[in-house]
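Excluded from the complex is one protein chain; the other protein chains are retained at their positions.
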Amino acid sequence: MSPLQTSEAGAPGLALRKIRSLGNHKALVAYALAVLIFVAGQLVSPGFGAFSNIMNVLNISALLGFIALAQMLVVLSGGEGIDLSVGAMASLGAVMSSQLIGGLDGNLPLAVIVVLAVGFLIGCTSGVGIAYFKVPPLVMTLAMASVIQGAALVYTNGQPKGMASPLLKELGTGRTAGIPNLVLLWLALALLVWLFMTRTKWGNLLYGLGMNRLTTELSGIRTRVVRTVVYGASGAISAIGGMLLLSYTGTAFLDIGAAYMLPTVIAVVIGGISLAGGLGSYNGTVAGAILLTTLSSILITLNISEGGRQIVYGGILLLLLIVYGRQKTA
Amino acid sequence: SKKESGSEGSAPASGSSASASQGGSDKEIKPIVVGMSNGYIGNGWRTQMTEAIEQLAEEYKKKGWVEKIIVQHAGVDVNNQIAQIRNMINAKVDLLLIDPNSETALNPVIEEAVKKGITVITFDQPVTTPKAINVVIDQQQFGKNLAEWFVHELGGKGDIVIVSGLAGHPANVNRLIGMKEVLGRYPDIKVLTEVNGNWDEANAQQVTSNLIASYPKIDGVLTQDGMALGVVNAFQAANKELPVITGENNVAFLKKWKELKDAQGFNTYGQNNPPGIGATALGIGVRLLQGKKSKLPMKDNTYYYPIGTHIKNDNLEAELAKVSDKPDTYTLDEMLSEEQLNSYFE
Amino acid sequence: MNGHNRWHKLQHHSLFPIAILFLIVVGVNAVLQPGFFTYDVIHSNLASFTPLVLASMAQAVVILVGGIDLSLGMAITLSTVIMAATMDDSPSGILIGIGLALIATFAVGALNGLTVGFLKLPAIISTFAVSSICYGAALLIMPQPGGYIPYVFYETYQATIASFLPVSLLFILAGLAIWAFIRRRKIYRHLYAVGGSEQAAYANGIPTRKVKLYAFLISSIFIVLAALVIVSQTATGDANIGRAYTLNSIAAVVIGGISLQGGKGNLIGAVLGALILGLISNIIFFANLSSFYQDLIKGLIIIFALTLSILPSLRKKALA
């Protein structure tokens, strides 16, 4: 069992076991489907199910999975929470990292701090609009996405400079014992997130906030502050996600993260997080990210036209939703 | 009077240029208003293109040829660009430079502009209306060049994959046509599959990774703009020997190329897709509006800018040295010089 | 007293804040753009704004019923591609083109209606999946842009009727007329009922699933209108032409004061919201900002507009 799978041994409390198990059911289905795709892929196109390719797909999943963590926190926090600025934020994170690092390992710590801080602050700005001015998250983050894009353009003068440092590149493309470093990092992150969500006060607080904001408020929690911080965290995580994109590609370009905007939402939902908030787990999101990436991979591998690929992708997504993505609300 | 003083003031500055001070047409030259409608913004190419135009426009302002330039980016949306061009018309520009988002969809609005007496030059990508002048590189030829080098390097046989740009994009389509024309002549070359890397390095890296996994033997990857580095990265990440890969002329790739050449004798080929083509278009447009007669070698309404810089292993170092101070995303550039331009007009 | 009362009523009309916003944006435009109020400029602005206006009406119907349609842009695309692929200059060719586009768009609407309404899938994901299907179909029909749209289309679209009525405005009026027709039918109230509270609507004997399906079908009418306008001004089919309308229409709808939760707002708001978005683009244009700042400033203005359009509900209660 991978450490992502929660085991009964570490039972952190009944509440969370329940919440998680709701996510786990869907997570298991998603994992199983991903395995199925690998098996089918191996049959259609030998080599697709090979260890190296599985690692390859996991490597790419890790990038989606990192950014999807940002999305998950926001969706989990409820109030129709959704963050459509994760893609733009990742782009900004990537171009900022690239310029700040400029190919030198010595600049890494500074870059991490600055990228985190900028991501957090911009995220908080969205959070303020959402929590205090009651702008619906969907449109607030959508508009913020274009602001971030614009900011990245201004910041780079339209031409991102610099590049990843050797250490960062090693992280993004290197392997340890045959397993991509990014995947190992992802595993560690998943474990941390799991601990955070189940064992800490803040993780649990978030589940409550997502389930019922008024109850949370009356329990003496400053929900608006917490919501603001959640969007801030989402910003910071996506910005760091951008840095990881840079680690994978080596150089950044201005819409490097754009393609991640909606897939993060899908990964989160496929993984069993309720769009209404308050239920689900990162384990599910991890599964969702892997499943989505596996699906696009096999479609790339098949020798069909782009139009055919798009239709199959959409069709399979619909089927997935019909089979186990039906929700009572939202 | 303001205009005149402007042109007088600029005269000494351009004194070195033999062409600028020549000709008695100075009195007739009215400074013009230029509109530049760009679509997508956000990669180095478009930025260089924009900057080159703005820079040249500054020079022309000093010469008194240009009164004002409006530079706008519409993003990838065609309808947004149509709205923007309508705004340019309403702003009463004399010359309209367009890097079009679509080969056909802007035709009606371009014709609208021409009807209002505006000279329209599209560059980078052509449009199909005969009312506009296209200033472009020959994308089919561009694709052909890549493919010719590619099949030669492969020795005319092998299993290959094609990683192309954005599905349906005219430049991509034309390059593919050129490529396939060449490939068609070599029956021993088998195209395993064709995928889209969307002119995006990360995307190209991802799709190539998948291809490497599913096709145990890949002898060559035929790719183009902005994606070669991703393809190379994917092979390196998978610890595979590099097959034959077509290259490109941006600094990041050239650096990588140099590194690989030194380490393992890697060989590839890149040609310029010059961002300066926008500035060339401006130079042409300004002269047309000055009533000069064009001797440009046109094919119908299209001027195919001949690509000047082709890089292979033998001239790699020399070309790289020229751009050593540029950022990684910089694309090797070229454009028609004022002298060249003048030679095409009288 | 009476006048005061009327003012009070006006102030509390759901369209009040958006109308104010509209006037502000018009005002700024008029200052920045000489000749803003001349007929030519109005004509050309309307021509530019009409597609988004119609797309926003389409989006608004779905949002009113509590859904959201992320396939809207690609449904428009599919529609344009079909028209461009099938039309020729003959009247029958034109009719066939429009007819096939209608059928395809309604099929997309029905698919959305079935998945969201009957299968209860989360709209934000399922319509995205449908969007991918539409895009794929459009690419299959037209792998590269092109096709043929009869010349009469773009001639007509640029034309003026009775020397004062731009045809583009006619399209908006047609959209509003369709809505006025729907307004007087049961379905209108049912849309609001289902959007307001699905449970309550169901308990009132309203066939909630069908109502959602109808919402997507009504939306399809506006989508086809939008596609017609787009082919009229582009004279081509292009698999990427509609993409931007999905998110822009959502922004327009929200700026127009329609609640994303459904059941609240007015379709006129969506029309104004779309016009406001278009006018904001014009402000950016005529403010002649340095090119790299355009996106940034535009985004900030939109956030400002959003916040402004939300403000009235802020006055009501501190915590929702």
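Each chain carries a letter (A, B and C) given by its place in the written order, and its residues are counted from 1.
Going forward, contacts are C-beta pairs under 8 Å (C-beta built on N, C-alpha and C of every residue); 3 or more make two chains touch, one makes a residue touch a chain.
Keep this in mind: contacts and distances are computed from a predicted model.
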Which one, "Sugar ABC transporter ATP-binding protein", "Nitric oxide reductase", "PadE1: phenylglyoxylate:acceptor oxidoreductase, subunit E" or "phosphoenolpyruvate--glycerone phosphotransferase", is the UniProt name for the chain you do not see? "Sugar ABC transporter ATP-binding protein"
Interface partners of the hidden chain - shown chains only, full complex considered: A, C
Of C:G93, C:P143 or C:G196, which residue touches the hidden chain? C:G196
Selected residue (touches chain absent from view) among A:N157, A:T176 or A:T215: A:T215
Can you list where subunit A touches the absent chain? 11-19, 199-202, 204-205, 207-208, 211-212, 214-222, 278-279
May I ask you to list the residues on subunit C that touch the chain which is not drawn? 184-186, 188-190, 192-193, 196-197, 199-207, 263-264, 318-319
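By our rule, only the chains that are shown with their structure count from here on.
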Most contacts overall join chains A-C
What's the chain with its C-alpha centre farthest out from subunit A? B
Roughly how far is subunit A from subunit C, centre to centre by C-alpha average, rounded to an integer in Å? 31
Could you please state the distance in Å, as a whole number, between where the Cα atoms of subunit A are centred and where those of subunit B are centred? 35
Among all residues of subunit A, those touching at least two other chains are 149, 153, 157-158, 306-307
By the touch rule stated above, which residues of subunit C touch at least two different other chains? 139, 143, 294-295
Quick check on the complex: what are the subunit A residues that touch subunit B? 41, 45-48, 50, 52-53, 56-57, 59-60, 149, 152-153, 157-163, 173, 245, 248-251, 253-256, 259, 297, 300-303, 306-307
In their shared complex, at which residues does subunit C touch subunit B? 33, 35, 40-41, 44-45, 47-49, 51-52, 139, 142-146, 154, 158, 230, 233-236, 238-241, 243-245, 278, 281-282, 285-286, 288, 291, 294-295
Help me check something: in the complex, which residues belonging to subunit C touch subunit A? 68, 70, 115, 119-122, 124-126, 128-141, 143, 247, 250-251, 254, 259-261, 292-300, 302-303, 306-307, 310-311, 313-314, 319-320
